[in-house]
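Every protein chain but one is kept in place in this view of the complex.
As written, the chain order gives the labels A and B, with residue 1 at the start of each chain.
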Amino acid sequence: MSATDHALELDDLRLAYRVRGVDREVLRGVSLRVAPGEAYGLVGESGCGKSTAAYAIMRYLPGNGRITGGHVRIAGRDVTTLSGEELRALRARTVSMVYQDPGQALNPTIRVGPQVAEAFTVLGASRSEANDRALQMLRKVQIADPARVLHRYPHQLSGGMQQRVVIAMALASDPTLLILDEPTTGLDATVEAEVLDLVRTLRSEYGTTVLFISHNLGVIRKMCDRVGVLYAGKLVEEGPAERVFHDPRHPYTVGLLRCIPRRGAKKTARLDTIRGFLPLLGADLPTCVFVDRCGLADERCRTVEPPMIDLGDHATRCHHHERAQELPREEAAATPPAAATGDQPVLRLRNVSKTFRLAGHDVHALVDVSLDLRPGETVGLVGESGSGKTTLARAILGIHAPDDGGGIELDGAPIGATFAERSRAQVSAIQIVFQNPDSALNRRHAVRRIIGRALKKLAGLDGAEAERRILALTEAVRLTPRHLDMRPSQLSGGLKQRVAIARAFAGDPRVVVCDEPTSALDVSVQAAILNLLADLQRDRGVSYVFISHDLGVVRYLSDRIAVLYLGRLMEVGDAESVFSGPHHPYTEALLSAVPSIDGELTTRIRLEGEIPSATDPPAGCVFHTRCPRRLASGICETAEPPLVEVAPGRQMRCHIPLEELRALQGEG
Amino acid sequence: MSALVAPQAPAIDSKKTVRRELLHELLRSKAFLIGSAIVLTWVVCAIFRDFIVTFDPTDDNPFQQHRQPLTDQFLLGTDRLGRDVFSRVVGGARVILLIAPAATIIGTVLGVLLGLVMGYYRGVVDDVLGRLIEALLALPVILVALLALVSIGTGTLIVTFVIGLLFAPVIARTIRAAVLVERDLDYVRAAQLRGERGPYVMLVEILPNVVGPIIVEFTVRLGYAIFTLAGLSFLGFGSQPPSPDWGLMIAEERAVISAGIWWPSIFPAIAIASLVIGVILIADAIQAAFDR
Partner (left out) sequence: MGRYVLRRFGLAAITLVLLSMIVFLISSVLPGSVGRAILGPFADPQSVALVNEQLGLGGPLWERYFDWVGGAITLDFGDSYQYRGAPVTDFLWDALWRSAKLALLTLLLVVPLAVAGGAMAALRQGRTTDRVISLAGLTLAVTPEFVTGVVLIAVFAVGLGWFPASVPATFSSPFDELRAMVLPAVSLVAVLFGYIARMARAGTLEALAADYTRTATLKGLAWGSVLRRHVLRNALLPTIAVVATQAGYLLGGLLVTETLFNYPGIGRLVYTAAKGRDIPMMMGGVITVGAVFMLLTLLADVLSAWLNPRIRLGTARD
């Protein structure tokens, strides 16, 4: 094949950042080819160089970044040798990009119309022509009322709308190559699904070649024909998406896939992890880049760099590719089930509501939530952003006092509305693990001090006894005493989260609120933290309130699921039945929005529009404005359905009877 | 955006290396080295004044050699009372290097406490103090200082305290902003959720994390303290004659510049400028090092 046949070709691309006078290699010779019309996915954990590769293709690098070798060819033209003017023309006509965080990518002081029109004027269109085409383009990306949106400022649009505008700009020139860099990261799953659908539709319409960059294997699986797995600046495996995910031939890909809770895995089956840590940026990796973390590594791996081995249309950079899937597990496969737990709820929420006053309006963040949490149980809270998950967690912790008329009971006894009104025992009993360990740990305090202070305040321990307990806790969260004298900046993200978990467990809590505890972590680290949380629960009988936007993770750890929408419980039930159905229409929409690595066919139902404002919730069923299964009778618009028990242990807030939902959702 | 931010040094650094890195960064900065050299020169002048001066800075020259130009005997000439300008300039370092740091320390301690309380408690405390600070900041420091000195009377101690008090609001505003950022981090919430009281959270949890802004603010304010004190002396409301104060020297001798007698005022002017610039160069370098 001649080079001109490829829409994109990276040929041994090498790139380094100069940090304190030293060149640190970030891309270590990446070669890949994308055929015209193909969608190619680049996956990898943070720091593997995938975004760097994207910007290198656009030749847009920070001041200290430099392409040190190799070539980038777009439709046969070598980007690395273009003049400034040629490069500008290339960006205007041939390559476009869609970015993570569309809110930042749009200029806050210019209206949407002129910003989109710019993409046309740069191609030589006149002002008025550009404006007309901007309007057409907004229509193309399925923005409702595009004429109005043209006159909006970016901050007046939702995240999903902003990303549509960015996509509209990117497709303005009908580019040969479209690069999408984590385009849906940070968006709700429902919005993500819509944006991904849009990209697919437009791709089939325009026949654009796509380079799709994501850390999310499910998204890549859904969007891409072929996929490349990047590790430490090197492509370690490449092939058709379906092949790579079902028949991985590199130990890293194998390990990565084992880290993710899939196919309804439960917390009794431990997730596998990848040992060790990502190599430091620009570290010297003369042979196999993965050798230090690989369970299959032998002498040959340490001395001879594996070439890219061709396995038909699939290729891998491993000496032992034929037995990659025999990679030994780092973790035992199964754990003994948890001890039987009591029936008396440890935590009971009774009619908890929370109303905020905001600029003269009442915001109903929580409306009449009643929920029990049994000892040793995990309740997963699920819902889009703005559904009230975080407010509920904060009410439990006593950060927000519930409105009058509702209350929280611990072991059958009512407790103070705020943490300041609670006794030490009550404060110790309910603790939290935060999302971001960087923010949750005081960066000026050593680990010993962080855990020690928690022991003093939560368990009342001092001196030698405290020291003994510090060591015990350290061991329980799989840290070593060596870590105690370190500060958070010396620890990796996963280790930091372990410190935060140790702190939460210092006072032998009954309930731990886990607020997206793994969202800031890479999947391989996430697996270890999920295992740890499961172990601690089994050993200590603690209950979790678990919040995550990742439904796979929620399903893995939760015994029961509570689905929130606009501050109201829409559905509560044990995890298995909530996930297997029949579902509440909202739950159904959430579930069908999740792209699966296994490529299982999900009957997608679309959510219309955006989550309404909690200041002015819709009349009737609050979900009716977006509900795809809204009843024709009109009852959904007028009467709010009660939350009723539809099956043993299963509550739902819907006018449609369970059997009818079962029939509609077409499964048993 | 990850791709555009220059990659940071690896996270695995020990506490000592972090400090060493900071020092290393500073020592590589030309601004810091030049600034330190200037400031050190003046500190040496202040400490070893008596070994450096050739005449007593406040003594009138017995031989009545008024306004002598530069000679071997009078390195920088003499002033209208025949005092040796060189000795006075050297002696002036001691005056300013006593008052300026003292005033800055007073302002910083007060400002940091205010900033912590305002940033941490927010609400009514912040609103009331914030209004007050804004009102004070509507007035140029030198103007309020003048008003206060006229009504209270002047004197070294009073000037020191007035400048310190007037610097507190500016410092408080900076520290408050830093505290607001910290307050939103989860470690503060975690402390509250284990039952820590306000003073503990402010002093033990938050304070160590705002040391950077405090150091930067202290150095910057030190520069402005010298600036403001010199201005007050120039106006006649700082040090009083016969003190070898630089600002005062310029005020006393500036009228005769037009007669071509420039040395009694230009040398103290250079002294003030160099000291302030030296301090500000250090401040700028420290800020740059922290920002990295």
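We take it that a contact is a pair of C-beta atoms (placed from the backbone, for glycine too) under 8 Å apart; a residue touches a chain by one contact, two chains touch by 3 or more.
It should be emphasised that the depicted structure is a prediction, and the values quoted were computed from it without experimental measurement.
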item	value
Absent-chain contact - pick from A:R14, A:R66 or A:R152	A:R152
Per the touch definition above, residue among B:L40, B:L147 or B:V181 touching the missing chain	B:L147
Candidate in contact with the missing chain, chosen from B:L70, B:I105, B:L136 or B:I215	B:L136
Contact with the hidden chain (one of B:V39, B:L97 or B:V276)	B:V276
Selected from B:R49, B:R80, B:R122 or B:R254 as touching the chain missing from the view	B:R254
Touching residues on chain B - with respect to the absent chain	1, 4, 31, 131-132, 134-144, 146-153, 223-224, 227, 230-231, 234-237, 247, 250, 254, 257-258, 260, 262, 265-266, 269, 272-273, 276-277, 280-281, 284
In chain A, positions touching the absent partner	58, 60, 63, 88-93, 96-97, 99, 101, 104-110, 118-119, 122, 148-149, 152-153, 155-158, 166, 169, 173
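Simple rule for what comes next: only the chains that are shown with their structure count from here on.
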item	value
Whole-Å gap between the CA centroids of chain A and chain B	49
Complex contact set, residues of chain A against chain B	17, 19-20, 24, 26, 46, 51-52, 54-55, 60-65, 99-101, 104, 181, 280-281, 397-399, 419, 424, 427-428, 431-432, 434-436, 439-445, 453-454, 457-458, 486-487, 489-492, 500, 503, 507
Contact set on chain B toward chain A in their complex	1-15, 18, 185-187, 189-196, 205, 208-209
